[in-house]
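One protein chain omitted, others in place.
And then subunit A:
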Amino acid sequence: MTSRRPLLAALLIALTAMAIWPSGAWSAEPKPKPYRIYMALWRGWEEAAQGFKDYFTNQNIPVELIIRDAGQDKSKLKDFVAEAKRLEVDLVFTWGTTVSEEMLGRLDTVAADKHITEIPAVFAIVSQPLGSMVKDFASSGRNITGTTYLVPTETQANLIQSYRPFKRLGVVFNPLERNAQVAIGEFSEVGAKAGFEVISRSVDLVDGKPNPASIPAKVAELKKAKVDFLYIPPDTFLNVNRDILTGAALEQGIPTFAAGENPVLTSKAMFGGVYRYYTVGQLTAYKAEQILVHKIKPAEIPIDAPKRLSIIINMPVVRQLGLYPPMKLLGLAEVIDPTEGKGK
């Protein structure tokens, strides 16, 4: 409903314009001043950024996007903060946990000189915003709002159970990243109630950096521990090395479930239950619209996830494992099957 109003306004302006300048005067049509949005990205233009941009196009909201990519370099983010302030943009969009925490500040570290505080901001693809970025999902308590993109742990566990009942869930994780450990903790809690066990192995550190080469050995260890499923947590290191991880799992014959879409879409994870980045981007843009067009304070806009869960099944992997999905899940799922030439 709310989204229709700007559309009508635009239509009205267009009609009025046509009435005043009946012919050949289209160049004189006054364009409403576009909203200026500073988009700070972590690893280039991807689906969430596209969804964010497309929303404004589809809703006919004029925006001027100032796009900056940190290229996974944390040091650039200080300059981004300064630039956004200098340009006096209307809104800042931050992508990912690192960008959002560095530019908007954590609850405990936020400072007006180092972070963006005056300009309203929306964040997306932040794994664990609660407690670090926001006080409460109902209200950030700050001049920011945003979206979450992780499916609740219990939903994920149920999803795996609905594929095949399991007793042991294996996880390989990077000890330097917090996200995976939070996920492991939550899964253990759910498992205690639902009756499954979580078995985790951290990758080896070499010179204080996680070593991708150690991943296959960890997966083999999990195989020995007789895990039924391998869970791929939302973890940047694992995301980058997803081919090694999922390849090792497939070699060991362990089915994999991914909390993010990349391991399923572009690698060899068997299936995943995710909110698509594109949808998350659109939802984030909707919240930006609330702030820019409807002048609602960011603190009054709840932080939530898209309503629709996407179940993605990687059919070549399924066939290789011979572990076929139940009919009901298959009916709901988006099937990735490049060999058959049908993506859906």
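Throughout what follows, contacts are C-beta pairs under 8 Å (C-beta built on N, C-alpha and C of every residue); 3 or more make two chains touch, one makes a residue touch a chain; residues count from 1.
Rule of thumb we're sticking to: contacts and distances are computed from a predicted model.
Participant: Pick from "TQO small subunit DoxD domain-containing protein", "MFS transporter permease", "Cell division protein FtsX" or "Paraquat-inducible protein A" the UniProt protein name of the chain that isn't shown here.
Facilitator: "MFS transporter permease"
Participant: Touching the hidden chain in the full complex, which residues of subunit A are there? Just list them.
Facilitator: Touching the chain left out of view, subunit A contributes residues 315, 318-319, 322, 324-331, 335, 337, 340, 342.
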